[in-house]
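Just one protein chain is left out here, and the rest sit where they should.
Right after this comes chain A.
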Amino acid sequence: MNEQDLILSDLHVLARQIDLTIPADCMAGVAANTQLLRGYVDLICGMALPDTCIPAYEYRP
């Protein structure tokens, strides 16, 4: 399976988890955006944070 097929396969799995059907006409665009977001996810998940740094759910600047 090549890289593009892997991405599309991943998308189908992820979409099934939230009961979303991605129309065939949208797959290329969703895949491109997912690739972009993965780059950003890699950046933030590569950052080591102290356990005491909690999520900003009740954010106040």
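Throughout what follows, contacts are C-beta pairs under 8 Å (C-beta built on N, C-alpha and C of every residue); 3 or more make two chains touch, one makes a residue touch a chain; residues count from 1.
Note that contacts and distances are computed from a predicted model.
Missing chain, UniProt protein name, picked from "Aspartyl/glutamyl-tRNA(Asn/Gln) amidotransferase subunit C", "Amidase", "NADH-quinone oxidoreductase subunit M" or "MoaD/ThiS family protein": "Amidase".
Contacts to the hidden chain, counted on chain A, fall at residues 11, 14-15, 18-23, 25-26, 29-30, 32-34, 36-37, 39-41, 43-45, 47, 49, 53-57, 59-61.
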